[in-house]
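All protein chains but one are shown in place.
Here is subunit A:
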Amino acid sequence: MDYFKNDLSSIHAGLLNKDFSSKELTTETFKQIKATDAKIEAFLTLDEKQALAAAQKVDERGITDADKLAGIPVGIKDNIVTKGLKTTAASKILGNFEPIYNATVMDKLEAARMIDVGKLNLDEFAMGGSTENSAFKITKNAWDQTKVPGGSSGGPAAAVASGQLLVALGTDTGGSIRQPAAFNGIVGVKPTYGRVSRYGVIAFGSSLDQVGPMTRTVKDNALMLSAISGHDKHDFTSSEREVPDFTAKLNGDIKKMRIGLPKEFMDKGVNEDVRAAIQNAAKTFEKLGAVVEEVSLPYSKYGVPVYYIIASSEASSNLQRYDGIRYGFRADDVKNLEDVYVRSRSEGFGDEVKRRIMLGTFSLSAGTYDAYFKKAAQVRTLICQDFANVFANYDLILAPTTTSTAFGIGEEINDPVTMYMNDILTIPVNLAGLPGMSLPAGFSNGLPIGMQLIAPQFGEETMYRAGYAFEQATDFHKEVPTIGGEN
C-alpha cells in the first residue's frame, strides 16, 4: 500500500469496496515499516500480533461508510499510555512500564476501530525539539537522515512523512507537534487547550499539554481530530463544548477571511527562505480572497522565558512521582529509602529532564518564587491579551512555524538555550491555549518549510478551512521524500 498516493478517504473506500482487507493493509504496513525503519528509527515498540488480531476483527465484523477510520493503521507517540503495551516516554525510568489502563484518546481510537501498530519515539518526557533526548534512539528526518526530525514528536512526524503510516498521534506542550511537522513537511495540529482529554497522557506541563493528529493532508487531520476530541470526566480541564465535524467546512472558500501576519514573527531572527515562503503564502491567501494585514504581538518575544519557567515548574512537580517505589526503574544496591529516591531519579532521568526539573524546582523555591514563577505567570497574561487584541479584528493568524528548516543531528544538543529558542514561534500558542496548525509551505535546500495558522480558542474549524484552501491551491504537500536513495 503506497501511503504517498492515498489518504484516509481513499483507504476507507478501498476497505469498503473490499479491494483489500484491514488485515492485508496492516500486514503491508508492517512490511513497509520494517523496510524503512532501519534508516528512520521512528518506532520504539511494534505491536504486530495485537494489530493483526485487531485488523482481523474489523474484517470479520465488517465496516460501513460511517466507519471512516475503521481498519486503518495508526501510530502513537510513546508518552500516551496504552493498556498492556509498553509505554516509556523514551525514558529509562519508564523503560519497563506496562500501563494497566488506556489513555482516553486510545479508547476513542479503539471505538473508531483504528489499528494501533505501535509506539513512536520522542524526546524523553516530551522535553526537547530534536528527539535526540530519547534514552533509546535518535529518529532521523524523513527528507535527510543527517538532520533531526524535530521534536518532541519526532517519531510520529518521521513515520508519517516517510510513508510508514498515514496518521499518528503526537503531543504538543510548546510546539512538539507543529515543529516536527514543519521539519518533515506534514500537517500537525495542536488543538485548543481542553479540546482533547489529557487523561493517560504522561504529564509534562499540565496547563499546556495537548494531544493532536499528525497527517499528510489537512482533511485527514480534521477527520482524526473529530475522532479524538470531546469532554472526558477523567480530565476536568477537557471542554464540555460540542465537537463539530471538522471536515464539514472544507470547501475551499475563504473569501473575506481576515488574516493577521505578526511582524514579530517575521523579523531577522527568521531564516530568509522561511520568510519568503510565508510571504508567498500570504499572497496565495490574498488570491483566494482573504485579507492579509500586518499585526503586532509585542509580548510574544517573552514567550520562551515564560514557557521555560512555567513548563519546567509544572514538570518538576509532575515528575516527583518517579521515585522508584510503585512503578518504573529502581536503582540497585541502595542503602535506605532516601537513596531509592535519589539514585533511581539520578540514574533514571536523562540530562535534559534533569535540567528542567532543576529549573522548575529553582523557580518554585522560597526566595525565587515571586521573581520567577509569579513573574512568568503575569507575563503569560500579557501574551494572552496580545492574541485577544488581534483576534478582536482578525479570524486567523499566519506565521512561520519555525525560524529555520531542520538542523543537523548533534548540532545544538549541547547548547540548551539555542535549542530552547527554536520554539519561539510555537510557544505563545500553548501559553494562550489556542489551536495551531503547521502545514507545508515550501522548501529550502530540499528541506520542508512549515507555515503556522493560529485561531482563537475553539476556532479549529476556521483554521482547517483556511489550511484546506491553501493546500488545494498549492502543491507543497504533494512532494514526497526519498528514503536513503530509494522509494
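We take it that a residue touches a chain if its C-beta (ideal position, glycine included) is under 8 Å from a C-beta of that chain, and two chains touch if they have at least 3 such contacts; residues count from 1.
The rule is short, and it goes like this: contacts and distances are computed from a predicted model.
Asker: Just to verify: the chain that's not displayed, which of "ABC transporter permease", "Oligopeptide transport system ATP-binding protein", "Fe-S cluster assembly ATPase SufC" or "Aspartyl/glutamyl-tRNA(Asn/Gln) amidotransferase subunit C" does UniProt list as its protein name?
Answerer: "Aspartyl/glutamyl-tRNA(Asn/Gln) amidotransferase subunit C"
Asker: Looking at A:138, A:203, A:342 or A:473, which residue reaches the missing chain?
Answerer: A:342
Asker: Tell me which residue among A:316, A:402 or A:462 touches the hidden chain in the full complex.
Answerer: Result: among the candidates, A:316 touches the missing chain.
Asker: Touching the absent chain in the whole complex: find that residue among A:299, A:394 or A:407.
Answerer: A:299
Asker: I need the residue numbers on subunit A that touch the omitted chain, in ascending order.
Answerer: Touching the chain left out of view, subunit A contributes residues 96-98, 100, 193-194, 207, 233, 236-237, 239-241, 299, 302, 304-306, 308-309, 316, 323-330, 334-337, 339-343, 345-346, 349, 354-355, 357-359, 361-363, 365, 371-372, 374-382, 384, 416-417, 420, 431-433, 457.
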